[in-house]
Structures are given as structure tokens and as C-alpha cells.
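Note that this complex is displayed minus one protein chain, with the remaining chains in position.
A and B label the chains in the order they appear, each numbered from 1.
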Amino acid sequence: MDPGLRRDDGLMGDHDLIGRNRLKTAALNGGALAQWRKWAPLAVLLALCILISLFNGNFLTIGNFIRLLNSAAIPLVLCMGATFIILMGSIDLSVEGIVALTAVMVSLLVTNDISPYAIGLFAVPLAVIAGGVMGLLNGLLHVKLKTPSFMTTLGVGFAGVGIAMAVLGGDTVRISDQTFRFLSLGRPLGIPMAVWIAIASVAIAFIIQERTRLGRWLYAIGTDEMTARHAGIPIERTRILIFTVAGLFYGLGGVLSAAQFGQGHALISQGRLFTTITAVVVGGTALSGGVGSVLNSVIGVMIVVVLANGLVLMGVEPYVQQGVQGLLIIAAVALALDRSRLEVVK
Amino acid sequence: MMPPVLELRGVSKSFPGVKALDDVSFAINKSEVVGLIGENGAGKSSLLKVLNGIYQPDRGEILVNGQAIRIVSPRLAFDSGIAMVFQEQSILPTLTVAENIFLGREEEFLRYGLISKARMNEAAAVELKKVRLACHPGTRCADLSFADRQMVEIAKALSLDSRIKGDVTILLDEPTSVVERKEVDLLFEIVRDLKQRASIVFISHRLEEVLDISDRVYVMRDGKVVKELGSGEATVKDLHQHMVGRQLHHEYYREARQAAPSSQVVLSCNGLCKEGAFSNISFPLHAGEIIGIAGVIGSGREDLARCLAGHSPADRGTLTVDGSVVRFGAPHEAARKGIGLVPSERKTEGQVSAFTVAENMTLAALPKYVASGILRFAAEHATAQEWIGRLKIKTPSTATMVGSLSGGNQQKVVLAKWRVAGVRVLILDHPTRGIDVGAKEDVYELVRDMTAEGMAVILLGDTLEEVIGLSNRILVMRDGEVTATFEAPPGGKPAQVDLIRHMV
Partner (left out) sequence: MVDRYKALLQTFLPVIVLVLLVLLIGGYDPTFFAASNLLSVTADTMTLFLMASGVTLVIMMGGIDLSVQAVASMTSCILAAYLPRYGIFAIPLAVLGGAVAGFAGGFVSTRLRIPSFIATLAVSGVVISAGYWFSDTRSVNIPAELRDSYLGWAVGDTLGIPREIWVGAVFLIILSAILQLTPFGRLVRGIGAQERAVMASGIDVNRIKIMAFTLSGTMAGIAGIVMAARLGSGSPTLASEFLLPAIAAIVVGGTAITGGVGSIWRSFVGALIVQVVRIGMTFMGVSVFAQQIVFGFILVAAVAITMDRSKVLVIK
């Protein structure tokens, strides 16, 4: 049954819809505060850089900058997918599962110490497609079974880690294919290959976002799904496609993880979900959907990476990172909080 | 003779408990402007939704140029030459003007699978020229004024004109309710301009405007088309007479039981303001008094009611309850001060449908039914029994789920809830919406009972008739301000026309 029909049974609903739209509009325009919010992530990033360089002279060196970019590469690739999904108003908790699965898959397909395949770089598109298939599964289950995305992706994500574990039986596979490892370790023009790949991913994501129907529709869906539906946008198909595209990015993230560490392991992706969501939210993309951009997420990733780098430079224990990221999510959401809204939030 | 561009024949549509459209027939000829009027709930919006493919009619048929068609989605309506201009609600603030105009129809701007923004903006500029809106098509709609967004909405409908071979019908739903006078003039110019190319259905509360712009007017009431008039032969007064239909009868609203309020002020507003909703609202409310608030959609009366019940705080001004100044941040703070709201959306806000009658009745007064941390089920049951008897609620037992009762009985349970809680001010937002005539009378009786016991009531009636019949005093609101106050003692009730003059 069309949800539009159900909404309107009885005589309620319309008022609600108009009201909601007004609220969203009110939240979007409105003066200096909105302007400030728009630039806040960039300001935070600059402030962080200045602050850390004051404490530590090693921060503002070319070497450290390249190190920063290198550690930003994988989160950037993952964030491109996650941003799309959050812009649509959904969430994807399957990042770690898909990354683990594809990392293990690609490391078993290149020259390694467990399996005999050794198909070299052909393994890369296969792993990326495997990520896309997992994303497609997310989308299909979410749309066809009509289950909320956070539950669906939680289940699929666990299944992904489960597959990675089951394939390796909990072991680690070591990669000996140096061509493959070039994907992360090679340094054309002195910049790590992973960074080039991340830059290409951002460019592709930006084009999808700005210049394709898919990109425009995901904003429409995230802003107001009912209106988008009435405009004739194929909501279900768009949702499934977006989850698939996100899966492709996670697949690429898995490939880069395997190339970086030179091994495949089911726990290779631990902590990735957290970093990804933190970066997207801190970058200024709203969890409610419709507001934000992949470029915001680039800034978000840099904030997370710079902060982590700064903490390391200051000698803070590594296990504190996740706690700091948790606080970052809370702080970012608190700053973006629009107190004029009074909506039910579950 | 040419068949009408768009025609409805015997269209009916029912929802559980409500007949939204009852055998409606309706026709628009080429290059004609047809007005459609009716009170809230008369069936105008349902009719529009049927035409726009959001609702499917239960019976009857829709014909375009004499051909019967089935409209299953707004997109299909669009492709059949029917475009609807909602009251702003289909403009997405996060997209640009051009993207909004062509949302869902980007195919024509694709090149190698990518959207050409330049070409889309160019095409949008053509449409914007038609509505004389001077903004760049690449502007985000969030940055436009309210009226400009309305124009974008109209431009979106007009974009149909150059893309469809057949005739075009444009449905304008309350296009003037939120715009300024000079924009109304502009809109009318555009509509007259449009007549060359399209047929137009114009829906408005503002009867003068309808008469001004339309060639013919349809009047709807209770889901039926009750009158069709040429606009030359009608006056505002006629239209109104047909809209309301019947004369007031005193007995219906229990006017005989209307008592003079006491002199004790229980609640008073002083210069209450809320940005974008209402401003400078001042009035005292006495024990035993019913104050009715009249106004059209967008008058700010709903916002005011919700503000008084603590659902949204006011920006400026003071609210005094029992002599002390209060400021509510949430509904529970208002409830603690003895103010309750019977909301218009009963099914989502009024009752918990999955709770039993007893559970709903005690919901606002739970602490009274707790002994050493445990609920006193026996006491709760007794209270529910008592109120079922007092309000003559038809329910098999106190343990019946409220969702399974009829609308009238559900509303009585909601009223009982606030009476169990012992509130002294009750705000009734459309208390008789969607319930049948007999139950309405019961509700009126109950309202009289409450005031007889000294409760004060603020009433946002479903119809003007209801407001006039029940209230001791009536405030008329327009554009967020109180434009007139009428005393309404029994036997000395003001006329509806007088109120309407201040409403629109």
C-alpha cells in the first residue's frame, strides 16, 4: 500500500506535512547563525591545525602533511559512500562488515600465503563489485522488507564480518603481491597512491552528487520523501542504487585497507564505522537528511585525522581515540542543534 | 460542442468514518477559471488529491478531453496535463529553483548521463519569466522568501505548458492565503495571462478574490458539490450562505446553558508574540468562560493554542496563570499549571490508541493512581467506570483499546482524561473534527458541563457556526493578529458575515 494513502486517512496529515516543511525551511535559512554553521567545520579544522602546530613544531612539516593525507585516504573513500546514505536520511552501519569482507576477499585473490589464485590487480574490481553486491543486499533488504536502514545494515554488517571470519577461520592472510601493495604504498609525484585514489573517489562522488539524477534525487528524498515521491522520483530504486554505490566505495576501502596493511583479516576494519560516521557528522552533513555534501565530509575526515594526529603527537594513548571521536559526534550534533524544532526523535 | 478539458463524474471517496467526497461532478472548460470554495473539511482538498493522483476515487470517473483516465500518481496527473500548485509544500528548500521546477523530470537535460546545469537553468529562467520572478535559477530555495517560493511552485506548474501537447489544467490551492496584497495582484495578472493557454481551478478562502478571478464557482459542503454559480450572478454573501448551508439553531449548541463567566481571571495573555506565527495577543480568560478563536489557515490561531498549552514557547509577552507569570517550555509544564489541550489530530496526539480506555483516562493524572510506586489498578478502574457513566461513553469495558472505539467516543475519552487530571483551562482544537453529528451534540453538552463547573475553555471550532454557538466571547485572528473581538451572549450572537469580514 502506498504510504501516501495511509498518511491521509481520516482528516489529519496535511497540516503536519506543511508544518514539517516550514520547520525544515526555517532550519535552513535564517541569517548569520546559518552562515556560521556552514563554515564552522572549516573554522574548526583551521583552529585545530593552528592549535596543534603551536604545541608541536613537527605538525607543520611536509612529511607530517603527507602522513596526514595518507591516513585520511581510506576514511575519505568510506565517507563518500556513507555521506550519500546519510544525505538520504538513512544510516549505514555495515561499513566495517563490507570493508572486512572485501579486504579478506582481495587478499585471498592476489598472491598470498593461503590461497593459490594470484590474479593480481584483477582482484581489485572483483572486490569492489563484491562491496557493491553487499550494498545492493543492504538496499534490497531495507527497501523490499521495509526494515529501517540502521537495523538492516547492522544485520548485514555483522554478516559481512561473519563471512570474513568464516572464510579465514579467524586467521590472517599475508599478501606478497607487490604490484597490489603499490596501490597503497606507491608514491607517484611523491604522494602515496592511496591519496590519489581517495582524491579520485572524491571527484567521482562529487560528480555523482552534483551532476546526476541520482545525486539530485537523494537530496530530494532526504529533504522530503513524500514530495519526492509525488514528483515521480522512483524512491525505491534510488534508495537501492545509493546503497549499492555506497557498497562500491566500501569495497574500494577494503581493497585499500588490504593494500596498506599487506594482509587480510576479519578485524582489519575495526573502528572504521566510528571514524566514518564521526567524519560525516562533524563535516556538517545533517543526520536528518538533505543537508550536507561530500565536500563537507572531506573536511570532516580531515578534522578527525588531524585531531588523531595531534593526539599522537601530544603523546595521548591510542585507545583514547574512540572516546574522543564519540565526544566529537556529540559536540558536532550539539552545535548543529536547532532548538526551535520540536519533533519526536527516537 | 467540445468536451470539457477536465471533468469529474460522480466521484466518491470514503475513509473510515468519513465520507470525504460524495458523488461529486465537476467540469472545467478550455480557458476557463473555475473557483472552488467550501469550509475546512468540505472536501476541497480531497477533491484536489483525487485530481492529483494522491487518492484513488472509490467510485466515479475522471475525464480529460472526454477520455476517461485513471490517475494513479502525481506524475501521471502531470503527464495528463494536470498540474497542482500546493501551498508551498512541494518546494524542497535544499534544492535550487531550477532543480525544483524540473524535479523528477531531469531527462531532458541529460547529456552523457550527466545533468547540464546550464541548460536546466536556462529552461528554468523561461518559466520564471512567466511568473515575473527575478531570481537566478541556481538560487537555493531556502534562500527565497515565502512568497517567492510560492511563485516557484507556480512556475513549476507552468513548465507543463510548453512540454505537453494537449490542454493544460492548473489547480491553485489557496495561492493567496499567505502572500501580500501586491503579490495577489501580480498573481491575478498571471492567472489572466494564463487563461490564454490553460484552464485554471482556483481554491481560496477569500471569497471576494474567488469572485473577482473566476468565471464560475463551485461550492462544496460535507463532501458534496452543493451549488454551481456564474460569478456574475453571485455575491460574497450568497457564496457564504451556500458554504454554511443551514441557519443557526440555538438548541444545537445548548445556548440556553451558556452562563455568564465569573469575574475570576484564570489565564491571561499580555502582548504574546511568536515570530512567524502570531503577535501582540492579549486577552483575559475567566473561570467558566468559553473564548472562541476564529481565523483561516495561517491566521496563527493553531500556533497560539499550542503555545498556550506549552507545545512551543512564545518569543515575547507574558502569560499569567492564576496571577503568576509563567513560561512553558514543554507541555508537561503547562499541564502542571492546570492547562490541557485537546488536539485536532486526535489519532496521533489526543489518544494512545493502543492503550485501554482506563489507561488513556488516567494518563494525564498518573501520580494520583500510584501507591508506593505501584499502580492502583482498582482505583483506576473505578475512575474509568465513573467517567464512562458520566460522559455516556459507549465501550464494552474499561479495558477496551481506545483505537477500536468510534471517533465520538474516542474524543470523549480524551475529554475525560483532562477532567480526571483536574485541569482548569482546556484548549479545544477542533474538538468535533471527524465525528458524527450525534456525538458532536454530546461534546457540546460536555463543554457546557465543564464550564458550569468553573472550567475555562479556549475553543478553535471546526466551523464558524460552532465557534459562534458555543462561545461567550470571540476573538477573530488574521495574519497572526487579533483583528476583532465580539461578545457573544445567548440571544445576542454575532453574524458569521461580520466575523468573516475580519478574518480575510
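Points worth noting:
Note that a contact is a pair of C-beta atoms (placed from the backbone, for glycine too) under 8 Å apart; a residue touches a chain by one contact, two chains touch by 3 or more.
The shown structure was predicted, so the numbers you read here are calculated from the model rather than taken from an experiment.
Of the candidate positions B:68, B:366 or B:497, contact with the hidden chain is made by B:366. Check B:4, B:74 or B:331 against the missing chain and you find that the one touching it is B:331.
The chain not shown here is touched by just one of B:350, B:407, B:431 or B:480, and that residue is B:350. Residue positions on chain A in contact with the hidden chain: 3, 6-7, 88-91, 93, 141-142, 145-152, 154-163, 165-166, 169-170, 225-226, 266, 274, 277, 281, 287, 289, 317, 319-327, 329-330, 333-334, 337, 341, 343-346, in rising order. The chain not shown here touches chain B at positions 309, 311, 330-332, 334-336, 340-341, 343, 348-355, 359, 363-364, 366-367, 369-370, 373-375, 417, 421.
What we mean here is this: only the chains that are shown with their structure count from here on.
Here chain A touches chain B in the complex through residues 4-5, 8-12, 14-18, 21-22, 24-26, 28-29, 207, 210-213, 216-217, 219-220, 222-224, 227-228, 230-233, 290-291, 342, going by the rule given at the top.
Residues 15-18, 20, 41, 45, 49, 52, 54-56, 73-75, 78, 87-95, 99, 103-107, 110, 113-115, 117, 140, 142-143, 149, 276, 302, 311-312, 344-348, 433-434 of chain B are the ones that touch chain A when the two sit in their complex.
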